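Removed: one protein chain of the complex. Kept in place: all other protein chains.
We just call them A and B in the order they show up, numbering each chain from 1.
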Amino acid sequence: MTDEARPSHYRPPTPWRRRLLRWEVFLALVVAADFAFNVQLSPYFLSTETLADVSFNFTEKALVALPMTLLIIAGEIDISVAATMALASVCMGLLATTTASLSAIVGCGLAVGLLAGAFNGALVTRWRVPAIVATIGTMSLYRGIAYGILGDRVLKDYPPAFAFFGQGYIAGPVSFELLLFTLAAVLCALYLHRTEFGRRLVAIGCNKTAAEMAGVRVNRYRFGLFVATGVASAAASVLLTSRLGSTRPSIAQGMELDIISMVILGGVAITGGRGSIAGVVLAAILTGLAIFGLGLINVPGVVVSLLMGALLILIVGLPIVGQRLSRTRAWARLRRTQV
Amino acid sequence: MSNNEPSANDPLLQLSGISKAFGGTQALESIELALYAGSITALVGENGAGKSTLVKILSGIYQPDGGRIALCGKSVRIRSPAHAQQLGISVIHQEAVVFDELSVAENIFVTARPRRWGLIDWARMRRDAGRLMERLDCPLDPGLSLRELSVAQKYLVQIARALSHDARLVIMDEPTAALSHHEAQLLLRIAAGLRDEGRALLFISHRFEDLFAIADRYVVFRDGRNVAEGAMPGTSTETLIQCMVGRVIERLYPKRCIALGEEMLRVSHLSRAEEFADISFGVRRGEILGVYGLVGAGRSELMQSVFGLTRAESGGIELDRTQIRPRHPADAIAQGIAYVPEDRQHQGAISSLSISGNITLASLGKFTRHGWVDGERLTRTAGEWAQRLQVRYASLEQPLSELSGGNQQKVVLAKWLLTAPRVLILDEPTKGIDVGAKAAVHALMGEWVQQGMAIVLVSSELPEVLGLSDRVLVMRRGRLAGMLDRSEADAATVLRLASAA
Partner (left out) sequence: MKAARLWIRLGGSRHDVGLALLTALLFVAVAARYRQFTSAVGLRDIFDDTSILILLALGQMLVMLTRAIDLSVAATVALTGMCVALINQAEPQVALPWLVLGAALLGAVLGAVNGLLVWQLQIPPIVVTLGTLAIYRGTTYLVSHGRWVNSGDMSPSFLTLVRERWCGVTFLSWLAIVGVLFTACFLRYSVAGRSLYVAGNNPEAAGNVGVDVGRAQCLAFVFNGLLAGLCGYLWVARYAVAYTEIASGFELTVIAACVIGGVSIAGGSGTVFGVVLGCLFLGVIKNALPLLAVSPFWQMAISGAVIVTAAALNAAGTRAPQRQRILEN
C-alpha cells in the first residue's frame, strides 16, 4: 500500500526536524550574504545605531508573525491582522483624545485586539467558516470600521509617554520593540518545541480529525491561537502607532501579506504541520536587513516589495528547480525542506 | 468486442517480464501474467506485494521499466488512463475515484462524456447513465449529486463507469472491502455476469470466501513476484495464505479461555436522533464483545457516542459503575475508554507525524510536568511500545506514512494502549492490513483481555467476529437486533439478524 503508490522521482524524506534545520541553515546563509551586501552598500552600516535602526524594520511585523506561525502550523491563517492593527490604533487614538491614562490607552488597544481575534476564532470554530474566507471578511470589516469611525481624519493626541513603546531604547542599541520581540520569540519557541501544547498544535496541523479523536481539544487551540494573533496584532499596533506618533485608518495597509510572506520565508508549510520559530526569526531578520539596505540606496517602497516578492518565490522555488536540473541527493534533501 | 476474436486458449492480455522500481524499491520484478476472456482471475498477495502497482501499470498511470504487454497478441504501450480505456481496459481502483460535487451521470462518464457538435450532451449522458444503473439493479436519479449516495452506491457508480465503455478487461481492486455482505453478494453477481458476457476480469481481494465463490483461476504475488498460479477449485485458503506469506500461519482466530470479571462498561438505552435508538449492552472485564452489522447499521455512530465524539441525546453510560457523560474524546480517554477508528488513513493515523509523535499523542500528559515535555522519556516510552507491538520501523522519527498498513495500525494501537484504557473499542481494526499483521493483532487482543481489559470489537468480517467474540451484538438499522452468546452464534443466525427486513 504505502510502498507501491510512489512516483518515480520519490526519495525518502529525512526526518522533519533535520529537514527544517537545513532550511534554517540555508536562511542563515542568505542572511549573512545580505548582511555582507549591506555592508558594501554603506560604510555606516556596521555602527550600532544603524543596526538598532534595522530592527525597527521588522519587529512590528515579526511580532505578529510569531503567533501567525503557530496559527499556520495549526493549519489556519489570519489575513485580518493588519486590519486589527488599524482598528486597535483608531480606538487608542480616540481614547487618547480624552484624559485617559497611558495604561488605559494601551489596555484599550489590546482589548480591541483580543475581541477581534475572538471574533475570528468564533467564526472559524463555532460557525465553521474556513479561516481564509472568515478573515478576508473580518479584514474588510475591521478596517472598514476604522475608516467609518475616522474617515479621512488623523489622530495625533497621544500622550508623550506613549512614544516610548515605538521609539524608546532599553539599553544601548536595544529598542523596546526589539526586546519585546525577543521575549515573544523565546516564549513562542519554547511553547512550540518544548511543551505538550506545541506538540498537539503540530498534530492538529497535520490532521485535525485524527488529533480530535486522540483527545486533543482542537477547537480550543484554534480559538486560542486566533485570540493570541489578535492580541499580538494589537501589541504591534501599539508599537507602530507609537513609532509613527499618529493614527490614520490606512495604517499598516498591506502588512498582512508581508507578515505571511515572512512566515513562509521562515520555512513554515502553508498547509500546516511543519515549521519552526527559529526559521521565522531568521526570515524576519532577513526581511529587516533587506528593507533597510534597499532603503539606504533609496529604493522606493513598492520596489522593495517587488524584490521581497521575488525573493519569496525564489527561495521557495529554487530548491525544486535545483532538483530538476541536477538530480543529486543534496538538492533532493533541500527540496524536502521547503513548503 | 474485438475484430479478431481470440480463441479460448489465447490470452486476452499477456504480461511478460514486467518490472517497475521506485527509487530504491523494486515494486515488481519479471511479472508473468495471462488473463483470458470469459474468465475471472483472482490476484492475491499481502500489502506491498505489488498488486496496486500492477493495476496502475495496466490502467496507464505508470509505465513499466521493462517487459512486454500484449493485447490479443499485439504488443501495446498503455500511455495514459484515456488510452487504457480506448484499449478496452477498465479499472475500478481501491481508493474511490468519485467526485462528490458532480452528478451520478457525470461521474460515470467522467472519462468519456458524450458530445454533440463538440459540446457536451448532458441529456444523452443522463439517459445512458440511467440505463447503466438499471442494468446494475440500482435505479438512481442520474442527476443526483454523488455526495448524497452511500458508499455501496458510489461503488456501483464506479462499476457503471467501467461498463460504460464496453471494456474487454475489467480490473477490480478490493471491490468488496467497504461493502456489506448483501452488497458484496450483489457485486459478485455482477462480476460473474461480466464474465459470462465474455469479458476478462482481474479480481483483487483479501476475502477468500468471495474469491472461492467466483474466481476461475488464481495468481499469487509475493514481494513483487508471482509465486504461484493455477485453477481456483484446485486450491484452498490455507494453501493460498501459505503462498502469500511464504510460511504457515497458525489458527487465524486464536481464542483463549479466560475468566470474565465484573462488568466494566454498561450502556443503557442510548439514543441519538437519526443514528441509533435504545441501545443497551454491557461488557465485562476480560470479555471481547463483537458488534456485527451491515455497513450503515450505526455501529460506528454508536461507538463514537460512547467515546464522546458525538453526544447521545438520551440514555446513560456507566464505567465501572460510575455514570459518565463524555463530551469530548479527551473526557473519554481520561475515564479510560479508547476508540480505534475505522478510517485509519484519515482518523486513526497522522501520516506526516513521526512514529513517536503518533504513539504519544493521546497521552502527552504522562510526559510533561507543568506543561514541559520530557523528550527523552517520551521517545523511550514510544520505542518500548513500538517494540512490544512488533512494529517494523527504521527510526522512531520517521513519518508514519513510510510504514506499511499493518505497521501503521500497530502504531495506532500502541497510541491507544499507552492511555491504559479499561475499555478498548476497536472499529474494523484489521481492515486493509495483510494476513500476518492481522494475526498479530488478534494475538495481541488475546493478551489484553487476559490482562483484564474489556474489548468491543466492531467488525464486518463475520469469521473474525465469530472467532474472537465471547458474545455477539447484532445491530440493524440503528437498533439492537440481537445479542448472542458465543455458543449460539453462527454465521446464518447472525446474518439473519443483521439483515432481516
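As a working rule, a residue touches a chain if its C-beta (ideal position, glycine included) is under 8 Å from a C-beta of that chain, and two chains touch if they have at least 3 such contacts.
From a predicted model like this one, the values you see are computed outputs, not experimental measurements.
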As a test of the contact rule: which chains in view would the missing one touch? A, B
Quick one: say which of A:30, A:96, A:114 or A:134 touches the chain that got left out. A:134
Of the listed residues B:183, B:301, B:434 or B:470, which contacts the missing chain in the full complex? B:301
In the complete complex, the non-displayed chain touches which residues of chain B? 59, 61, 80-82, 91, 93, 95-102, 106, 110-111, 113, 115, 119-120, 122, 143, 273-277, 296-298, 301, 477-479
Mind listing the chain A residues that contact the chain we can't see here? 79, 123, 127-130, 132-134, 136-145, 147-148, 150-152, 249, 253-254, 257, 260-261, 264, 270-271, 300, 302-303, 305-310, 312-313, 316-317, 320-321, 339
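In this text, only the chains that are shown with their structure count from here on.
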If you average the Cα atoms of chain A and of chain B to get two centres, how far apart are those centres in Å? 43
Write out the stretch or stretches of chain B touching chain A in their complex. 22-23, 25, 27, 47-48, 50-53, 56, 62, 309, 328-330, 332-334, 339, 341, 346-354, 357, 360-362, 364-365, 367-368, 371-373, 395, 397-399, 401-405, 408, 415, 432
Chain B partner, complex, touching residues on chain A are 1-8, 10-13, 15-17, 194-197, 199-200, 202-203, 206-207, 209-217, 273-274
